[in-house]
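Written out below as structure tokens is the structure these notes cover.
One protein chain omitted, others in place.
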Amino acid sequence: MGNSFGELFRITTWGESHGAGVGVVVDGCPPRLALTEADIQPELDRRRPGQSRIVTQRQETDIVRILSGTFEGHTLGTPVAMLVANTDQRSEAYTEMATKFRPSHADFTYHAKFGIRAWPGGGRTSARETIGRVAAGAIAKKILREQFGVEILACVTQVKDIAAAVDLERLTLQQVESNIVRCPDGAVAKRMIALIERIRKAGDSVGGVVTCVARGVPPGWGEPVFDRLEADLGKAMLSLPASKGFEIGSGFAGTLLKGSEHNDVFRMRDGRVRTLTNRSGGVQGGISNGESIHFRVGFKPTATILQEQETVSVEGRNVKLKARGRHDPCVLPRAVPMVEAMAALVLVDHALRHRAQCGA
Amino acid sequence: MGNSFGELFRITTWGESHGAGVGVVVDGCPPRLALTEADIQPELDRRRPGQSRIVTQRQETDIVRILSGTFEGHTLGTPVAMLVANTDQRSEAYTEMATKFRPSHADFTYHAKFGIRAWPGGGRTSARETIGRVAAGAIAKKILREQFGVEILACVTQVKDIAAAVDLERLTLQQVESNIVRCPDGAVAKRMIALIERIRKAGDSVGGVVTCVARGVPPGWGEPVFDRLEADLGKAMLSLPASKGFEIGSGFAGTLLKGSEHNDVFRMRDGRVRTLTNRSGGVQGGISNGESIHFRVGFKPTATILQEQETVSVEGRNVKLKARGRHDPCVLPRAVPMVEAMAALVLVDHALRHRAQCGA
Amino acid sequence: MGNSFGELFRITTWGESHGAGVGVVVDGCPPRLALTEADIQPELDRRRPGQSRIVTQRQETDIVRILSGTFEGHTLGTPVAMLVANTDQRSEAYTEMATKFRPSHADFTYHAKFGIRAWPGGGRTSARETIGRVAAGAIAKKILREQFGVEILACVTQVKDIAAAVDLERLTLQQVESNIVRCPDGAVAKRMIALIERIRKAGDSVGGVVTCVARGVPPGWGEPVFDRLEADLGKAMLSLPASKGFEIGSGFAGTLLKGSEHNDVFRMRDGRVRTLTNRSGGVQGGISNGESIHFRVGFKPTATILQEQETVSVEGRNVKLKARGRHDPCVLPRAVPMVEAMAALVLVDHALRHRAQCGA
Partner (left out) sequence: MGNSFGELFRITTWGESHGAGVGVVVDGCPPRLALTEADIQPELDRRRPGQSRIVTQRQETDIVRILSGTFEGHTLGTPVAMLVANTDQRSEAYTEMATKFRPSHADFTYHAKFGIRAWPGGGRTSARETIGRVAAGAIAKKILREQFGVEILACVTQVKDIAAAVDLERLTLQQVESNIVRCPDGAVAKRMIALIERIRKAGDSVGGVVTCVARGVPPGWGEPVFDRLEADLGKAMLSLPASKGFEIGSGFAGTLLKGSEHNDVFRMRDGRVRTLTNRSGGVQGGISNGESIHFRVGFKPTATILQEQETVSVEGRNVKLKARGRHDPCVLPRAVPMVEAMAALVLVDHALRHRAQCGA
């Protein structure tokens, strides 16, 4: 269990790294939305391996095919199933991992939980699992954009100790895509890229932070007390591989301020209730307040490194492991479309939930 | 919607601050568990207002009554309904808030979402809403302790810029309860208390961090890919009022390390697979690995302060507001039992989910 | 688990016969609906014991209290909790049932499932459990009537072998309530009443059929392929105590016709697509077609009878049991409001689900 996400715009993903393919079923998609593979593929291209010299060099084209739920280029309101076939599988790089648990990877815990494990390519724990999320997220983004006027953008704002300041109100997709690390500050991006290349040559890995903004969300989305918008966003982000932290608005930094410093003062502007600052991150009491929703997601350094490490074997012996294969030295550039996709899935789900109860 | 939490150990909370009462229904509780109000009340006493000089001085006794689901002191397997009647209600302190939105509070967003708002005491947005969580969490903690050998403890590790280092492997409930701020380091606790008292006199507020540990969780709990243990823990924590951030294990600090520094090396110990370090926070690939699960939750400073603030009125005019009433200058001490309760709810739910699929 | 019903208008019931009370929490109720106890109580009065000489003579007044979710007489959009306290409890009538399983009752299966059983009054298996359903159903009926123009009516159309023909398009509440057995055909009703009185004096029981119609449902409600309208209606009805069968439209009788006889021919009428006949029962392909939805529910004779029966004891010995106490000789009259309530819960849930996905 646990392979579905969302209440009303509900996705179910499936697939292992070295099986026939990976895919997703989207249930609850509104009918009559124009939709073809051309709406999905660009997002998968942003996610795919081999897209640049700082990500894994596996050459997966990840071509998506819509199997159901559309007719003459429009959604039917029935489930949209999408499939990406697996290619470029080299199980031999993983043979040692068949018998040894990679430190800080999911090898051991899957073995402990299920008593069986698809070791080639990491099976279900492979980042390929996120293909279904990104494909479904592309639909969610389109609905949000066309039917609700909401735009979602993420970018890399930190790689290890190199950080960038980003103006989230003015961020554009062009800026994000202007370099291979997806940091909109070109000068900082260069330093990040250089660091990742250095780390990669050392057979090591680094982590960092992705920042995301959703602009245009109207007041009223979010379902307290448990399905607060930040709670569902947090869950969505923490369900991504390698994520270790989430903060919305002022986040942990906000804990250092006094209430009188932290509160976002309300003011009328253009006939609407607005806030002068946005330390709330666009959410108050679990419900959107009409300001931009912004949050940060921390990703740890990739667990699979190409240095020799101490570990244990499936049989319970202390052994040494030196991983082979083609791995991301830094997941951040490819995590950007994943973060956007999950944010879109949360928001479209809440848009529909709000419409159901409150009729708008 | 959004007032239920959990899949198999499922709670539904209800109640406004100034209505008849607040409560919770727990569905899925295992049968034949010894359970009376005496198992619940101590946790509510840790949560209740008026318990010390650094929390709100509202005098609510919060006496719980079990209405169903038990017979002769044992659970039946049917829903356990619990009720805490409301007392000490002074609506007059809130009359100004009937027409003005408190900055960074949920007044505006509830108004925007529902078009109606129970302003006395904040209605559903009051922290009284957490009573049902803490009551249900007391049952979850008992099940975890008695049937799974799992112990959950939280404590305050930061108030504004005053922080404490805590040994989570040796932390005891006695240490947590040894002072009114619930920071196990007595010297730091004194400074925290002094700060809160100072802030309170100024009519201001502060935030901070609660750290939580779950010890004794066996390997195998957690349901990837979406219902990872850290994802559900993150959602649970971010559903608490005033929380703005969540991190598990190394969290955001871990983004500064290289993979070779961050990975938790596996070693055999006492016939079990263990890790030498625990930067993973007890979870790898979304599944518990048998190490202690530890995480941090950031809480912002309380929104309701007793200083004059700019804001807008329900009619859409720029106005000034000076809140009255008895409010927490710092939610942290009372957040400790809430964090423990939500962690327990997540873990018992995952224990049952794991047993369902994997039979153990 | 299993004590919640509905996806978007979701109810959770709780309570045993001889505990503190029984109740329900309704999550997902639209905001700003006028609602007080006066909207609920009349439906509970139709359900309550002691209302006539042909139902159980237990004197339970079943006074409902709304504990949350309303403010100044209107719904808030937050959970509506309702409570009915238990009164007139006489456990002594049940002492023999503490150790012996009533044939065809739930005593044995609850014991087998949970290993513990609240024997006084049947605990959770008591018909008191339906109080929460009827209370929640009263809200659902009000929403359907006021916001969607849908009216739901049920009546008794068969008691044992005495059956009535009813014109479902013209049926009124006045007709249903014109006699104590709730059969709109006065002459047949008299015979039904006489039969029930005779059966009752013999310490025996009878079953029968409740027929229900929902008029005014627009085309488009229903969520194939699994949550078809008739599937959810069927589940709702089969979740009622003592129900053994459900049929929609032509039902089992329709299996005797040829397709050319059974099909409902479409014709335009008043600018709308209509059918000349309604063997479909208002549902085609799981979705409402704009015609009246009508279905039948079969209820078995009450299991608890006052004659001596063979059975087994908790200890596993063959014994004899002669039940005491005040039981319904026929559940049908009191089942009418239950059937209406469950139908309303299904329909309002589907109204909201349809609005969520299709925006209308």
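First chain written, first letter: the chains are A, B and C, and each begins at residue 1.
In the analysis below, contacts are C-beta pairs under 8 Å (C-beta built on N, C-alpha and C of every residue); 3 or more make two chains touch, one makes a residue touch a chain.
Remember, predicted model here, so these are calculated numbers, not experimental data.
In the complete assembly, the contact with the undisplayed chain comes from C:Q357, out of C:Q41, C:N86, C:N179 or C:Q357. Only one of the listed residues, C:A118, C:M192 or C:I287, touches the absent chain: C:I287. Of C:L171, C:A231 or C:V336, it is C:A231 that touches the chain left out of the display. Not every partner is drawn; the one left out touches chain B at residues 7-8, 28-31, 77, 352-353, 355-359. Contacts to the hidden chain, counted on chain C, fall at residues 1-5, 7, 13, 101, 103-110, 112-115, 124-125, 129, 158, 160-161, 199, 204-209, 219-228, 230-239, 241, 243-252, 254-268, 271, 273, 275, 279-281, 283-290, 298-305, 307, 309-312, 316-318, 353-354, 356-358. Contact residues of chain A toward the unshown chain are 1-4, 8, 10, 12-16, 19-23, 25, 27-28, 31-32, 65-71, 74-81, 83, 113-118, 123-124.
Here is the rule we go by: only the chains that are shown with their structure count from here on.
Bringing chain A onto chain C by least-squares fit of CA atoms involves turning it by 180°, to the nearest 5.
Ranking every chain by how far its Cα centroid lies from the centroid of chain B, the top place goes to C.
Annotation: 39 Å between the Cα-based centres of chain B and chain C. Remark: chain A and chain C have CA centroids separated by 46 Å (rounded to whole angstrom). Centroid to centroid, with C-alpha atoms defining each point, chain A and chain B lie 26 Å apart. Multi-chain contact residues, meaning those touching two or more other chains, occur in chain A at positions 7, 353, 356-358.
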